[in-house]
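Only one protein chain is missing from this complex, and each of the others stays in its spot.
Moving on to subunit A:
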Amino acid sequence: MSNFKKSLRLALTGGGNHNSFGVPSSLLVPPEIDLAFLDRYARKKWEDVLHFVVSSVGYKSSLGDGSGPNKGVKELLIAGRLVDRRPNGSLGITQAGFTFLLQEANAQVWTLLLLWLEVLGNNKSSGLDPVDMLSFLFMLASLELGRAYDTNALTEERRNMLPSLVDFGLIYIPQHKRSMFFPTRLATTLTSGGNSLRTISEGVTAATQSAQTSQQSLGPLGGGGEQQAGSVVIETNYRLYAYTQSALQIAVLALFAKLNMRFPDMVAGRLSRASIRQAINFGITADQIISYLAAHAHEQMHRTAALTNKPVLPPTVVDQIRLWQLENERMKTTSGFLFRDFTDDKDYLDTARFSEEIGVLVWKNDHARMFFANKHEQIKDFLKTRKRAE
């Protein structure tokens, strides 16, 4: 017991040779490496990853194959089925990929890390122990941002993990000082505010809300790029233009619009029956699409609307989106039981009234002496007792 107490205290204070909080590097820190630098670096790395995931949504990345994440990261994303190799050899985003894009940055990092652990865990030859890797990640999360740590104090296994962590943007290692590493904000926020995973539909809602409050607070790094409020123009002919470079925003738009042109700071596309249908299949509702468009409407749309005293979004488009959704919900189904062949009116009326009272009645037709109920047990009992009473 006292042993445990001692060890716990040691771990909490970072004392002894456990190094629970890492060993700060004693070397001189290059002056150019400050918080802003690390944030820029991590954001760049992470956006590369997002760009790679997103680059297959209806347009080609302007970056080409040369840049983007490291080969290892790409393979990881493919192994994790966030992107899929299509028969023609190109890469395409999967539904899991869409869900991934709409997560908070923190959840995205964890998704990727867990994939990584899984892949390495399956690969026995890597000699890496997932448990030790995980505890290393937790250690990283407890490190101080902007501080240099000593790589030599790490075990060899952990040192071998560093290149991958550099690829993910979780740590930075200066070119000319390989013996020190800096955790970035992606690493130090690993264990803070870990929201549960979002579904696609919740992701759209969250993106809408963040635009409505016009705060750029999407996770520690502004999510997958700045959510620009007021960047989308939608015309009465269903054409859509978005002035944005954000991978996330483009991905969200590609969920429900057919994007066919991409310029350095703008994408163009249109809403169509097929594109809305696809969105609905992803679990997004018409209302979510409409409120997303409303929340991201370009300043010019607001200005015109104010001048002409009309709604911000063209009513034809709004109505059509709703109609397209209705088209996909053509019938409402309720399973249950049809009661029929009642001997007389009284029998029918009493039973129907009873089922209405217990709240199982869905439909009735007094004339045909039939009704539909979604449960039958109590009605059966009711009929039995009635019969006995006769």
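We take it that contacts are C-beta pairs under 8 Å (C-beta built on N, C-alpha and C of every residue); 3 or more make two chains touch, one makes a residue touch a chain; residues count from 1.
In this text, contacts and distances are computed from a predicted model.
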item	value
Chain left out of the displayed complex - its UniProt protein name, from "Methionine--tRNA ligase, cytoplasmic", "Beta-adaptin-like protein", "Ribosomal protein S5 domain 2-type fold" or "General transcription and DNA repair factor IIH subunit TFB5"	"General transcription and DNA repair factor IIH subunit TFB5"
Touch criterion as defined above, residue of A:Thr13, A:Asn122, A:Thr236 or A:Asn365 at the omitted chain	A:Asn365
Touch criterion as defined above, residue of A:Gln175, A:Thr334 or A:Thr385 at the omitted chain	A:Thr334
Positions on subunit A where the hidden chain makes contact	237-238, 260-261, 268, 270, 272-274, 330-343, 347-348, 351, 362-363, 365, 368, 370, 372, 376, 379-380, 383, 387
